[in-house]
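Removed from the display is one protein chain of the complex; every other protein chain stays in position.
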């Protein structure tokens, strides 16, 4: 209700502030018997971690996740899994410059108006640091999706600022700091990002995320459609301003004869729908995209007001993060994983028994 | 849980199939004392109703809403409001052509795989007919938002197929069947739609929806952000494949210095954020957009399979709806209204008491 | 959230006032393929119906349930099942005696303080008439519990006022208006109830309700225990003031050596726990009890206040219902059925896969 829990069946309750003692989450509804440990979580956490390249923020955080409950002898028990990540690089800051001023395009003003005051240290609860716990929880969901359903979730950056990127080598996206699936163009990206930083400015990014192997039938009409929940999942990530499923906004100018995914006994002929029809998975690969706005903290001064409503100018100093989208791919993957597993369990609860004599179409149709 | 209820505090539980006896909804959590009656609901229902122009489906439905509970002496009582719309044009159809075949790009296949069988009459639960109840529920939410908060919700069609439309006359969108805010271009739209229909084809559409007067502070971090819930609300509408808040996908190529909404004591200088920052309303006008795919039912034959997996060809006959997006504006407005009121009540429950001595910024800042 | 929905997976959203146009409910999350029709619902509705004997209220209601969605060709489709019961005996009453006064021990005062005003006609939403929709929804749950799990739910009245009743003939409870499982004592009950009515007074009742055949493993620690949800389910019935599971309050004075249910390979030796241990079903018969207070409306005058706070005296005239508990057995059975099916689906969603190599104890242990 208060908004810090995701999901209906596989639920993730997130807590923690950017510069508080710790961040973490409680996963409830995870089926028993899934083999997980801290090393598994660390793989994804390290992909999102700050300070890993010169193109992202230099905050030093180990981002070490500690599992304190819900796992016994290496397997989930079916009871809540609590994960805690201590904040280690949050001490002895000087917050005097942001304590009494609203940073433009940050959540500062909105939080202040909502709660009457705010934890101003590093953005408090509104900081993207919170997404680390989503990544940890996502690692649990990915493990079960892979083990029980053979589902593979991947993502990559398809645009940084004005540079559009293809995906000739999807696996490469896991091995470079740009999450770029077109590795030959990484030098071009480096030059571009370096120039943006020298300008004291920032740019946005576009991320693609896919899930292969999702069976047909997941998603709940009419409000909790799978596409609706994926849209919410991605839009809930910091800085995201747009979400698409399949062809997305391109469908506006398309003709029905070009867009519809015709079917044959061998499967669908195309996947314009992005693997979801009528809000329910069709058995094809699920494909979603999201747009992230340019980083709000830039060194170019900007107009703003103080917490008492007086005009002032915001001067952000020090190194900044020229493109927040650069670290968003593992977050998008995690949110997709969590959303899919939640729907898998919901579907299983309601529809585990096939209606006698009226079974689904035999055979796989992807 | 099973997906037919929207909201946490102001909840709408929808029911009904396209060709069943009736559709309807139960609204729970509506505050007491709101003046509503069936005539109020009818205003919005008539805007969405089929058969109102030659450019939309010719199904004849009175779409008359009957309020059977929750209203006493003209006002809501605080108890559940049940609204029932009888289906009147659903009789004596011949379903033999669709009973045993999956219509391409419809929900037929996905529903079949989910439930083991399906109500094939007119799409059953997956039909856009269900959106009538959203419009009825939205009318209740709009009334309270207007009465208690002075909020005004409007929308218009900004693109039909390849034709982009401006909004020089927003009020005009309420008076023409295209929901077009640029009325001088209606003849052009008529020609375009007529041509699409003659081709036996269809096109998509793009809708803008705005809420003016929303106070700062609505929305719940971190998952139930206002923008995340709006994204889900719009993506849950039939045929929607993309959602944007504020500048949407344009942010990808923007620089931070151009995108950020600077603040002055007189208010924000721009509204690139679409009225939401950090997932919480900023006091500016909320602006969202959505993309609807072209109608799936077209007269051009297409490949598909039968319910037993055999290849066949789909021939849709009779008049069809060349652009489902044409009737989507009131649905988008309704979903925005429901989402906003839900968040208004959630915020009020949690934050009605301002922290003593730490009040929000004095004065309006829009 | 607003309190008119029961359940997490198999949900029942109730609506309607005692003297409004109709009462009803929407069931969401019912698995597909269950064979139900209106005749099935009517069996249980007729057991609860008013006017069936001289010992209960003489309101004349057909209580005919109409299923308007979610059932196709005789089976549930997996989509919401809306059930509507029109109110037929609610017209042309004279409410002047209760409009401006709070009836003692009714919900009148509490509703007024909560909502600022109230639908005073027959108690409005607070009337026990609402329980008819619980019985209708319960009939759907019972059908699935019986078909898929072989579960049998029964109940009887174990005490009326000062008369305690055994259960030598449990089946008899379905065939007499007292829901009495000791039919030889019915003449004694008739005399007793007639005397209470002649006194213008009322008495309470105690109901037992059982579910046989529930498999071990239903219920969710730590808050949504099966016993906790059954307690809520029964306490949510009008006039209920106490709930027990198994030995209930008798456990206070028992010794652990007498209370514990020892186990053998052939099963449990006793069932003091009422079929639930650690909040989870043990495979034994579930047994719960509830206490209903005496009817609040009696002809003996009582002190009360008007809606403006003035002292007055309440004079209820006409025939009254000397023991509201007399019709509560089918309601308790319905709530138990709804609660069990909800937990069955929750358990199935989370735990359908048994941990490889670590299966539950083989064989039934009841």
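A few notes on this one:
When the chains are written out, they are named A, B and C in that same order, and each has its own residue count from 1.
To be clear about the criterion, a residue touches a chain if its C-beta (ideal position, glycine included) is under 8 Å from a C-beta of that chain, and two chains touch if they have at least 3 such contacts.
Note that the structure is a prediction, hence the values are computed from the model and not measured.
When the missing chain is restored to the complex, the residue among C:185, C:206 or C:327 that touches it is C:206.
For the options C:43, C:184 or C:300, the residue in contact with the chain missing from this view is C:300. Chain C meets the missing chain through residues 1-6, 8-9, 14, 102, 104-117, 125-126, 130, 159, 161-162, 196, 199, 201-206, 215-225, 227-236, 238, 240-257, 259-265, 269, 273-274, 276-283, 291-296, 298, 300, 302-305, 307-311, 325, 346-347, 350-351, 354-355, 358-363, 365.
Residues of chain A in touch with the missing chain: 1-5, 7-9, 11, 13-17, 20-24, 26, 28-30, 32-33, 66, 68-70, 72, 75, 77-82, 84, 114-119, 121, 124-125.
Along chain B, the points of touch with the absent chain fall at residues 1, 8-9, 29, 31-33, 75, 78-79, 148, 221, 345-346, 348-356, 358.
As a convention for this text, only the chains that are shown with their structure count from here on.
Interface note: chain A and chain B, two copies of one sequence, contact each other through mostly matching residue numbers (shared numbers exceed half of all numbers used). Distance from the chain A centre to the chain C centre is 44 Å, each centre being the mean of its Cα atoms. Chain B and chain C, compared by their mean Cα positions, are separated by 38 Å. If you average the CA atoms of chain A and of chain B, the two centres end up 25 Å from each other.
For chain A, residues touching at least two other chains, in rising order: 1, 8-9, 221, 346, 350-351, 354-355, 358.
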